[in-house]
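I have a structure I would like to understand better, so I am pasting it below and will then ask my questions one at a time.
Missing here is one protein chain; the remaining ones are kept as they sit in the complex.
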Amino acid sequence: MAAGRGDGAGAVNGLAGLLATVFDRRYMGAAGSDGRSIETLCKALMAARDEISGMELARRVLDRYGTLTAGARAAFFAFLARDMEIEADAAASALAAYRADPGPETHARLMAASEPPRQELARRLNRVPGATARIVSMQADLRRAAQDDPSLRVVQADLVHLLRSWFNRGFLVLRPINWDSPASILQKIIEYEAVHTIDDWDDLRRRLQPPDRRCFAFFHPAMPDEPLIFVEVALTRGIPGAIGDVLAEDRKALPVEDADTAVFYSISNCQPGLGGVSFGNLLIKQVVADLTAELPRLRTFVTLSPVPGLAVWMDVAGLSPGDADLRALAAHFLLRVRRGDLPRDPVARFHLGNGATIHDIHADADPSEAGQAQSHGVMVNYLYDPARIGRNLEDLPKGRIAASRTVQALARQAPISETTQ
Amino acid sequence: MAAGRGDGAGAVNGLAGLLATVFDRRYMGAAGSDGRSIETLCKALMAARDEISGMELARRVLDRYGTLTAGARAAFFAFLARDMEIEADAAASALAAYRADPGPETHARLMAASEPPRQELARRLNRVPGATARIVSMQADLRRAAQDDPSLRVVQADLVHLLRSWFNRGFLVLRPINWDSPASILQKIIEYEAVHTIDDWDDLRRRLQPPDRRCFAFFHPAMPDEPLIFVEVALTRGIPGAIGDVLAEDRKALPVEDADTAVFYSISNCQPGLGGVSFGNLLIKQVVADLTAELPRLRTFVTLSPVPGLAVWMDVAGLSPGDADLRALAAHFLLRVRRGDLPRDPVARFHLGNGATIHDIHADADPSEAGQAQSHGVMVNYLYDPARIGRNLEDLPKGRIAASRTVQALARQAPISETTQ
Amino acid sequence: MAAGRGDGAGAVNGLAGLLATVFDRRYMGAAGSDGRSIETLCKALMAARDEISGMELARRVLDRYGTLTAGARAAFFAFLARDMEIEADAAASALAAYRADPGPETHARLMAASEPPRQELARRLNRVPGATARIVSMQADLRRAAQDDPSLRVVQADLVHLLRSWFNRGFLVLRPINWDSPASILQKIIEYEAVHTIDDWDDLRRRLQPPDRRCFAFFHPAMPDEPLIFVEVALTRGIPGAIGDVLAEDRKALPVEDADTAVFYSISNCQPGLGGVSFGNLLIKQVVADLTAELPRLRTFVTLSPVPGLAVWMDVAGLSPGDADLRALAAHFLLRVRRGDLPRDPVARFHLGNGATIHDIHADADPSEAGQAQSHGVMVNYLYDPARIGRNLEDLPKGRIAASRTVQALARQAPISETTQ
Partner (left out) sequence: MAAGRGDGAGAVNGLAGLLATVFDRRYMGAAGSDGRSIETLCKALMAARDEISGMELARRVLDRYGTLTAGARAAFFAFLARDMEIEADAAASALAAYRADPGPETHARLMAASEPPRQELARRLNRVPGATARIVSMQADLRRAAQDDPSLRVVQADLVHLLRSWFNRGFLVLRPINWDSPASILQKIIEYEAVHTIDDWDDLRRRLQPPDRRCFAFFHPAMPDEPLIFVEVALTRGIPGAIGDVLAEDRKALPVEDADTAVFYSISNCQPGLGGVSFGNLLIKQVVADLTAELPRLRTFVTLSPVPGLAVWMDVAGLSPGDADLRALAAHFLLRVRRGDLPRDPVARFHLGNGATIHDIHADADPSEAGQAQSHGVMVNYLYDPARIGRNLEDLPKGRIAASRTVQALARQAPISETTQ
């Protein structure tokens, strides 16, 4: 695995890539002189008989994509949606043939006819060194574009399908992020942190260097410089009830052998292009396993999470922070206000969907601007208790949300009739 | 120095894997006590709502697979062919809905209905650490079984489709294999060498340690201990015409700065389970690029290859080695005896399909038992000339096979009328 | 242990170190309970028959040293000077025996009697993992103390002798420092930069990340986290005449293939405890070799250096910056104002002592506070020309300082009679 080995490997690949280019161009002509449109290049790539000329064409497509104007990009996406779609007639004919005589040949024809050619296009593009990150980035563009143009959603969905296969858990590598990590990676951690902003390198250092702080990220070997998702962990004695305790500039580090609790206080997805490919639950699971191996004294694995849906819901429900006990309101919101079996709040959906329990709710826990605006300062501990995860997951389809007695009691105190939600 | 970064990572992953198991079993029950059949476990895995319980189920499926009797394995493959097939009625209904109203929802339904569920099964199995190698091994079993039972070919084809995506060039890593490589890898090189048997570790050392010898292999990051394909290279002055010159025990190594030619004298695929996923052309291309980077004085890239189809063809054609100039017969065989546009000989198909040129043909070039039995001792140099590869590839569909004048002249000398092939 | 980066290895070593401690204490008693003075511990360490109990004693000495008050530290240094000195009578007697009968036994006795025991003490201390950095740090303390107390200079000199042997060039490792280096190392680069202050991480990034910027440092395997000396390099087209050109925030990076010159614009020693062990000339030499290997188009290797002795000398000589052409004054200062054969200016001494040539002198080249205060803004290019280094070095003892015609002409223009220096 070892995504890490890699500086060396990366360098060699870079060099080899350079040379490969030279090699290609000796019989392909310089890319610069290629006046064909990106659509024409894609068609040539799909028609390429051999992988070597295909590889050079793929490189040109990716290079060209990087230079497209907004308009040309929209046209390219429309091309992917329209010209790289399955042909329904061919699919129908292949399906009829398969039904008439199911066998290897008819099955193969059906499979070929049922897969939109843009999937094969993406696979061919991916042969170029460094292509994976560029395809992920293209998908990020596509997601934005599809918000305005629903006809692109089929392209986006096809790419999600492919990326789920490529970014399968079996291919991911968990790496600790610490003060010995490359600055180029740390710079991305600063940039990608989505929950509790990292102000600068000193702030980052406070989160990585003390012995009672940890950070882990998933990487994909084909994108060794790009974290996919990361979690920041505080090792504590007891469960903290406010983010200020965790992030205080002047706090004294806890000797690691005194810690009994690991607090997941920030989880950030890094790649908009990988939306729809879920990593979070596997990350938490793996980090619990790794920390348990390293620090057998850890007993409790818990989050300190915002309730980002709380303020909006209260607003809509006509409730103000002063109206009632915020903890009770939040408990009600998390336990009673649902979408399907799960709470409406996205963070709660995520952790409960992983089998966690709502363990405790704290008011005045997050004084940051975002924390006030979205959660009215409320924070929640979701508990990951291996002994309960299985049962919690079984209970979910029955409409039962796992919560401690404290939280259940709080919900009952909320001055809201069940019917007014 | 550096005690081996990788080992560290490996150890941690191993430990984490162990712990992950512990973590799972604390709420899943021990795998040993699970009396469900592998088919039932697969269905449970497909039904699993969350990835964590799914991961434990996947582990059980893979563990169970490893213990199946021949009969149970056949039954499991039949289950994959029959119960994990698309439902043709559902596919037809989804296709009709899509044709009536093409849009994201109908497209998504169609995609789901058109993909055999065994693809998703394989993706879910792959979440387990180390699963990729086990899936590749399962595919090797399946390929053997499908030779006798054509109904399994659809399963095999689906897995090839998935493995092509997973083993896309963009995910492969080229690594040099040399006398500093881990013994565990070298042992596999000895085992997998398919062209010129490696007798023992001393023989291996003669092929790896001298400065005028190189070896390169493709690896996949999820199978770091398993070479996928490797090529052995001799750096020479001029083009050799017999394998004995290359492999002689007592030969004197050439100072590397005197070499002008790189000879690919052995290419071996290592993973039967990756049949249908082609690596060879990309390997040669990458090695040419890397060697050019390291040794700019290299001018010629050439193979020294057997003609494994020669003896059988001569036999069928009623020709004996003594009947005529073997070189002429071989030239005729390679240029005139075809399947489609390409020669019938599999090695020739491979190199010509990569754009190489038949450069020269040698008799009495391979005294080994296999070399005598299959090729009557004939060997061929296929030339990889960057300046000609593109043209050669364009010529192929026109029925023109690239060959040097020498070889063309040899073919004309063959005492065979065009019609008697 | 593990010289390498190897997080894995590091972790294991950390653990092993921990365990080793446990192992020791099981038969040594806890260090905490050891009430003996550091001097007594040192004597016990010198008397230890076996290396294992010696190792635990060494650890205690080092731990104890870290806790000494200023007074206790002075007493400890006095102990090293007085009680760990050679015994002159014993040395005299050993020398007499050797002269009377030179042979292995008398030689061995003489060698033992002639080496101050503090050298063996340092070697025994160094057996503890991580001890080397602590001994270097102790030497830094000692150097400071010896400035006030000349009696400590013998201790300092003995340690320099030992450290020169341990930090021999054959044991040093050159590593590139770039934006992929560990943040913990980069933080030290910021801290140790002694010539052109690095303002913050953004400033550092501008010096490391662009393709036309390089940085290299020497490390010792036993102190893998501590750079010993580093040099910052700018790749340029032509020789720059002002530091502002090199460090401009908004400058555009030069494509690396257009560079013909490597400019060493900052060299910083990092370890005060390694004063007296010279690395700088070997660093420059090695970097020239490495850059030449990577970028064969580089033709010119040159510094952009301050003249830190200029302002003081002008002051003493009664000269003001406005009095005359600063370039001429600087040329005069560098060529004519000497200590021994070499210039009085320390930077000039260093580069000329390495065989460099004074190539050019620039006024208004360094607007920084330090540059103004020490050098009146003057900067110098010292040229490292492989074809001239040997001759330059031979000329030095003859009193000839290598300088370009430009610089020689400048020196002649200086309005200073030879006698007024």
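To keep things simple, chains are lettered A, B and C as they appear, and every chain counts its residues starting from 1.
In this section, contacts are C-beta pairs under 8 Å (C-beta built on N, C-alpha and C of every residue); 3 or more make two chains touch, one makes a residue touch a chain.
In this text the structure is predicted, and so the values were computed from the model without any measurement.
The missing chain, though absent from the display, is touched by one residue of C:Q139, C:T303 or C:N354; that residue is C:N354.
From the set C:A222, C:L274, C:L383 or C:I401, the residue in touch with the chain omitted from the display is C:A222, counting the whole complex. Among C:D50, C:D250 or C:E369, only C:D50 touches the chain that is left out of the view. As for the chain not pictured, it touches chain C at residues 1-4, 12, 15-20, 22-23, 26-28, 49-53, 55, 86, 88, 91-92, 95, 98-99, 102-104, 107-108, 110-111, 114-115, 123, 126-129, 131-132, 150, 153-154, 157-158, 161-162, 164-166, 168-171, 173-174, 221-222, 278, 281-282, 285-286, 288-290, 292-294, 353-355, 386-391, 393, 396-397. Although one chain is not shown, part of chain B still touches it, namely residues 1-7, 175-176, 179-184, 186-187, 200-201, 205, 208-209.
What we mean here is this: only the chains that are shown with their structure count from here on.
Here the CA centre of chain A is 33 Å from the CA centre of chain B. Rounded to whole angstrom, the centroid-to-centroid distance between chain B and chain C, based on C-alpha atoms, equals 54 Å.
Centres computed as Cα averages put chain A at a distance of 47 Å from chain C.
Within chain A, the positions touching two or more other chains are listed as 4.
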